[in-house]
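Complex shown without one protein chain; remaining protein chains in place.
In this document, chain identifiers A, B and C correspond to the written order of the chains, with residue numbering beginning at 1 in each.
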Amino acid sequence: MNAALLAADLPYWAQALLRVLGGVVAVLLPAGTIVYVFLFKMMSFMQSRLGPMEAGPYGSMQLFAEVGKWLQKEDITPERADRFIFKIAPLVVLVSTFLLVAVVPFGPDAWFTNFEAGVFYMLAVSSVSVLGILIAGWASANKYSLLGGLRAAGQLIAYELPMVLAVIGVIIQAGTMNLQDIVLAQNAGSMFGWDGLGNPYILTQFVGFIIFMIAVQAELTQTPFDMPIAESELVSGYMTEYSGFRFLTFFIAEFATAGVFSLIASVLFLGGWGIPFAWFGWDTMDSVDNWMNVVGPLIMVTKMMLLSFIIMWVRFSYPRFREDQLQRFAWKVLVPVSLVNIMITAILKVAF
Amino acid sequence: MPKVPGLLKGLGVTLNTLKRTTIDGANTVQYPHEKEAPPVRARGVIALREDNCTSCMLCARSCPDWCIYIEGHKELAPPRRAGGKPRQVNKLDRFDIDYALCMYCGICVEVCPFDALFWSPEYEYSEPRIADLLHDKVKLGEWMETVPEAPALEAGAEKKGKK
Amino acid sequence: MSTDAVAAIPGDTLRERIVDDLRSAIGDALLDSLVKPGDDVWVRVRTDAWRATGLALRSLGFDYFCFLSAIDWMPSPFGKGEDDPTAPAPERDDTIAQGYAGGETRMQVLARVVHPTLHVGVNVKCDVPDSEPVVESWIPVFAGANWHERETHEMFGIGFAGHPDLRNMYLPSDFEGHPLRKDFPLLARIVKPWPGIVDVEPLPGGSDDEEGDAE
Partner (left out) sequence: MTSTESLIDRRQLSYIAAQAADARLNVELETEGMTLNIGPQHPATHGTLRIIARLDGEQVVWAEPSCGYMHRGYEKLTEVRTYPQVTALVNRIDWLGSFANEVPFILAAEKLMEIEAPPRAQWIRTILFELSRIANVSLFLGDLGVQMGAITPVFMAFRDREYVLNLIEGATGGRFHPNFDRIGGLKDDLPAGFIDETRVVMKKLRNFCDEMENLLFGNEIFQSRTRGIGVIPKDVAMQYGLSGANLRASGVDWDLRRDQTLPMAWNKVDWKVWTHPDGDSYARCWVRLQEVRESTRIVDQLLDDIPSGPVMAKVPRIIKVPEGEAWVSTENPLGEMGYYVVSKGDLGPFRTKIRSASFNNISIVPWVLKGVYVPDIITILASLYFILGDIDR
């Protein structure tokens, strides 16, 4: 993408426009794919049914039918809601997803922005969605929504820490916070002198990966950590009062965030867009062939699908925790384990 | 039980079901395109054989929901044997079942002494208007085509003269 | 496994012994009793001994509270709602006849408690005074009686002295009348005439006794 753009030497506005379009594609395409493949089909198959079959072949157009349905629905605002905040809340959630995708590298030159503190930015921006959820819960003037919003806030804050701590292991190992360099470090690296697979951190940072995925699950409010939504107790929690387009926004944000977090996890732990550089004799970023800009995003999508499969699989299989159990789990298990993980990583880093 | 297996077993169950659905097909039926045949005894809709009905009112009286409406009059019919007296028969004017009230208990079919009422497993007669659920004797007569034979009984059952 | 337990199921001697035990516990407050062979046991106690009976039964080991309700012995003045509205109202017997273990009042409270290890139950009845339909609450004896007494209060209008909260359970709080009393009409059967009233129109001028109804 960007390599082509730079070669064409487009004016700034055109580049900006293309980036925005690319960002929209990078958010909506994974979201749509996840919804169709996992939510509609995989979940149904796991429950001995076929899922939507009427709209399009094998129901493939169902998502568009759903979008059309939601757009037709009335946009209801509760009488006692705080109107302005109520209305912008879904957008806040969605915007954080768009901001997240901005730092994800898709290929050696295919990225939207490439700056040094990528990981830091990513962790910072991902918590913006909490704000959106919290104000959605508060502004709805509904007790269920309020409980949902408060649960979301408590839960997401509790899980931010393990997530950060899990990523620190990666940062220590890679020696950089630039996501592109993390990809490079994984693919050009070697494990104990053997470079046949590069050095994907899922192998060397396995504990970190598990903690990161658990934290992602909680961050996404997917079962077993879906207490803020909790259909059977809080009747969809902070989303209770939303309808029509605003609900759709929440819905898109939910699955787009799942996609984006899978992308980030694949960058951090699975080697991102890269394949082990040793296979092709590359050693630095510059020596990577240009066709990786096309193949790279495909590799990314494959890895994303793999990770979202795991996220969704867990979601469809498990019951949910209780809020206090989750907090206990976060603070008493995940945080200490990830601290130990950091310590060991640091010691090993210094030792080798 | 150690900590992990419980969680992993759960994942195994869903994955197995996923595999089974992919290979053996789903347990669901794509309704408007394919239909499951209801069992022979299914109580779907009540059919009326008008010729057998003597408008004796037994069904209307035993209906717990009061959803059967019968009106009739008596008239003379030609004698059974040649040279006999003309018979007096009850002629049915109106026989309505209000399926909006009916609770499908089957008492009317059971009490009918002349085999005029039958159960049919037909079920696709929903109506957008509730008043259309009142089936008159013509419509009830049309259901007669869908009435199946009574099923064979399981081994050990006492053979009955009836049916 | 199951057959052993069945063999241990108690007989009528046990039931008679229970009545005797109860009589020795509450004295002459036990007004009447009936042990139906192979079936069940009924006792009727004095109204003022209602709670004492419960306590006595608990101390005899009847720990399991089954239900509490009431019976209105007055025959319904409305019949089954199958009368012809145009015809004059039919004559109905309105004598109040109580069932097992007798009784003197129109309404009786009925409760059942069960012995959890002997697997034998006792049906306890007590008369509810017609003038002031109040009996003692059983909540101090069985906490579970709470809802049953609320239901009975709502359905029969029987008060329970000592019950903390006799709100309606089912009906709106401003509902008037007590639906399970026999003199409360079942409107569904009154607003609509019975379809079975109509008879087949006779042949004009003819006699109608030939090949008549199958009834």
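As a convention for this text, contacts are C-beta pairs under 8 Å (C-beta built on N, C-alpha and C of every residue); 3 or more make two chains touch, one makes a residue touch a chain.
In this text, all values refer to a predicted model and were calculated from it rather than measured experimentally.
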{"item": "Chains shown that the absent chain touches, full complex", "value": "A, B, C"}
{"item": "Listed residues B:A77, B:C105 or B:V138, member touching the removed chain", "value": "B:C105"}
{"item": "Sole residue of B:A42, B:A100 or B:L134 that reaches the chain not shown, by the stated touch rule", "value": "B:A42"}
{"item": "Missing-partner contacts on subunit B, residue numbers", "value": "1, 3, 5-7, 9-10, 12-14, 17, 27, 38-43, 62, 64, 103-107, 110, 119, 151-158"}
{"item": "Subunit A, residues in touch with the chain not shown (by the definition above)", "value": "43, 46-49, 143-144, 147, 223-224, 226-227, 230-235, 316-325"}
{"item": "Subunit C residues that touch the omitted chain in the full complex", "value": "1-3, 5-6, 9, 39-40, 42, 63-67, 69, 71-72, 75-76, 80-81, 97, 99-100, 110, 112, 116, 119, 121, 123, 142-144, 146-148, 151, 155, 168-171, 179-180, 182, 184, 186, 189"}
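Heads up, the rule we're going with is that only the chains that are shown with their structure count from here on.
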{"item": "Touching subunit A and also subunit B, the following chains", "value": "none"}
{"item": "Centroid-based (C-alpha) most distant chain relative to subunit C", "value": "A"}
{"item": "Subunit A-subunit B separation of Cα centroids, rounded to whole Å", "value": "54"}
{"item": "Length of the line joining the C-alpha centres of subunit B and subunit C, rounded to whole Å", "value": "37"}
{"item": "Residues within subunit B bordering two or more other chains", "value": "none"}
{"item": "Complex interface listing, subunit B residues touching subunit C", "value": "54-58, 60-61, 63, 66-76, 87-90, 113-114"}
{"item": "Residues of subunit A that touch subunit B when the two form their complex", "value": "42, 44-50, 53, 313-314, 316-318"}
{"item": "Subunit A partner contacts - residues on subunit B that touch it in the complex", "value": "7, 10-11, 13-15, 17-18, 20-22, 26-28, 30"}
